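Attaching a single structure in C-alpha cells format; questions to follow.
For this view, one protein chain was removed and the others were kept in their places.
Chain nomenclature is as follows: A and B, assigned in order of appearance, with residue numbering initiated at 1 for each chain independently.
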Amino acid sequence: MKPGALTYFRAESVQQAVDLLVAGGMDAKVLAGGQSLVPMLNLRMVAAERLVDISAVPALKAWSADSNQVRIGACNTHEQIQLGEVADPSNGLMPKVAAAIAYQAVRNRGTIGGSLALADPSADWVTTMAALGATIEWEGPDGPSSSPAEEFVAAAYTTRLGMSDLLTGIRIPRLDPDAKWGTYKICRKTGEFAHAMAMVIRAPKASRAFLGATDGAPIRLPHTEQVVGDLRDWQAAHAKVLSDAMDADLGASGRELTDVQIWQSRTCLLRSVQMSFGVEAIQPESV
Amino acid sequence: MQAIELTINGESLKTTVDPRTTLADFLREQADARSIHLGCEHGVCGGCTIVINGKIARSCIALAVAMGGAEIWTLEGMRDDPAIVQLRDSFHRCHGLQCGYCTPGMLITARDIIARYGNPEERILREALAGNICRCTGYAGIVKAVQHAAVRLEQHPNDASGATSLEAVSPR
Partner (left out) sequence: MNATTPLSSKKGIGSSILRNEDERLLAGRSSFIADISQPGMWEVAFLRSPVAHAHIISVQKPQGAQNRVFLLDDLGEVLPIRADSQAKGFRRSDYPALAQDKVRFVGEPIAICLGCTRAEAEDLAAQVVVEFDELPAVSDLSQCRDPAYPPIHPGWTDNLFLETHIDVGDVEAARAKAAVTLTHEYRMNRQAIVSLEGRGVMTYLDERTGELVVYSSTQFPHVIRTALAHCLNMKERELRVVAPEVGGSFGVKNNLNPEEIALAALTRRVRKPLRWIEDRREHLTASPHAREHRYQVTVHADSNGVVLGLEASIDVDAGAYSVWPWTAPMESGMAIGFLPGPYAITNYRATARTCASNKSPMGPYRGVGRPGACFAIERTMEELAAHLGLDPIEVRARNYVRPDQFPWKSAGGKTYDIGDYQASAVAVRRMIRPERVAALRERYAGTDYEIGLGYATYLEQTAHGTAEWVQRGLPVVFGYEQAALQMTPDGMLIIDVPIQNHGQGLETTLAQVANEELGIDPAHVVVRHGDTSLAPYGMGTFASRSMVMSGGAVGCASALLAKKILKIGAHLLQVSVDDVRLEDGFVAVNAPGGAKVSLTEIAVAAFLRPERLPDGVDPGLSVVASYRTSKDSGAWSYGTHAALVAVDKGTGLVKILDYVIAHDCGTIVNPMIVDGQMMGGLAQGIGTALYEEMPYNFDGQPLASTFMDYLVPGASEMPQTTIEHLSLPSPITRYGIKGMGEGGAISPPASICNAVNNALRRLGASVNETPMTPERIIRALMDADAGKAGA
C-alpha cells in the first residue's frame, strides 16, 4: 500500500501555509503529525497532490497561559499534553485523555490540531474540547476565524473548516479549581478507537456532559447536566435518574443511536459521573 | 524528486527522494535498515518502530521528505546502546521471540518503556506494549524479557546521566 504521486511543501509561517493551501485548492492537504493522514495516503483513501507540512511553523508549536485560559498551538503533540509540557487548564483531564490516545509512538507525533481538524467521531480531543467549552481557532484566505468547540464538528469528518483553512490553535478556559471531571470510554483493546465515550464536568456554576464516539459530532446532554449539577454524592440510585435524563437528551437531540450504542453510552455516562465523585470504576483484577 | 538532508544512525545523508516515499521504505533502501519490518503500513502493528528525534515513532506513516534535519536511529545503529544490549540478552533468555518479525520494533519500544517508566508494574507494561503486535509468542516471553531487562538496567543504568527521559539515553 503505497501513496499516489504527491508534492511536498514545508511551510515556515501560518500565512505561507494558507497561501500554499489556497494555491493547491482541492488537492492540498495539511500534514502535521501525519498519524492519521499518512495511513490514508498509504491506503489511497485520500489523494493529496500537494502536501503542506506545518510541523515546523513556530507559531503552531507555541502555547500560552494566563489566569483565565490556556491557548495551545495546533501542532502540540498528544505526548506533550500527556507529560504536562503545556499548561493544563483542565485539572488533569487533558493529560489523562492524552495518555489514553492510541499508542506512545503515535502520541509522540500526533497533534491535537490534526485530530480536531480530521474530526473522527471517536477522536478523544473532539469530545474533550467540546466538554471544556474550548474555542477552535483557524486562519484562512478570508482571515482568522473561530468557533466554539461544541459547534465545530458538523458530522463525521466534517468541520467548519473551509477547504483552505488551517486550524491554528485551541483556546481553553481554565476549569474552576473545584470542578471535578470524569470520563470513560469503551475500547475492545488497548489503543484502538473508542466505541462509546462520555465526559462529565461538575463545576459550581454549570456542569457539562457529552457523549462521544457516536456517528458524528459529540452530543451534548443538557438535562443530564442539570441532574449532575444537583448531585452531591454518588449512590446507585442515581443511575436511574441519570439514565432517564440521558434518554430524554438523546430523544431531543434528533440523533439516531443503535440500541447497543445507547446501552454502552449509558454505561460510559454513569461511570463518568461516578469518577467525578472520586468513585473509581471497579476493574476486576486477575485472581 | 526533492532534496533532503538528515542523520541516520549517526551518519549524515544528503540525497533526493520521491515525496511519496515513506520513511520506512527510504531507510530500508537507502540505509539497509532491514530491521524495519512492515506489518501494516497504517501505524497499528508497530513492526516499523524506530527513533525520530529521540522519540519512538512509526516509520511507515512518516514521509522521508518531511524528515529534513531529523536525527533517525534504527536498531542497526543502536547495536551498542546499553539498554538494547541488555534487552537482547533478556529476550534471548526469556524466549521473547519466535519468528522474529516483531522483534526489532519490540526492542525499540521496550527501551522506551524502561526509559519512561523504569520497572513498571505488569499492567502498565502490557498497556505500553499495546502498540506492538506479536502473533507468535502470546506476549508471555516478551513481558518477562522486558521485566528482566528493567530490573538489570535499574541496577546498572547506562553510563549516561541515568535520567528517565529518552533524550538523555540517546543511542550512541
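The working rule: contacts are C-beta pairs under 8 Å (C-beta built on N, C-alpha and C of every residue); 3 or more make two chains touch, one makes a residue touch a chain.
Because the structure is a prediction, the values reported are computed rather than measured.
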Which chains here would be touched by the one that got left out? A, B
Just to verify: which one of B:L13, B:A31, B:A70 or B:A130 makes contact with the chain not shown? B:A130
Among B:C102, B:A115 or B:A150, single out the residue that touches the unshown chain. B:C102
Which positions on subunit A touch the chain that was left off? 1-5, 39, 43-44, 186, 188-193, 195-196, 236, 259-260, 263-264, 266-267, 270-271, 282, 284-287
Please identify, in ascending order, the residues of subunit B that touch the omitted chain? 18, 20-21, 28, 34-42, 44-45, 47, 74-76, 79, 88, 91-93, 95, 97-104, 107, 123, 125-127, 129-143
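Note that in this section only the chains that are shown with their structure count from here on.
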Parts of subunit B lying in touch with subunit A, wherever the complex brings them together: 2, 19-20, 22, 25, 41-43, 46, 49, 52, 55-58, 60-63, 65-66, 68, 109, 112, 116, 126-128, 130-131
Flag every residue of subunit A that touches subunit B in the complex, lowest number first. 1-8, 10, 31, 34-35, 38-39, 41-43, 51, 53, 55, 79, 102-106, 108-109, 189-191
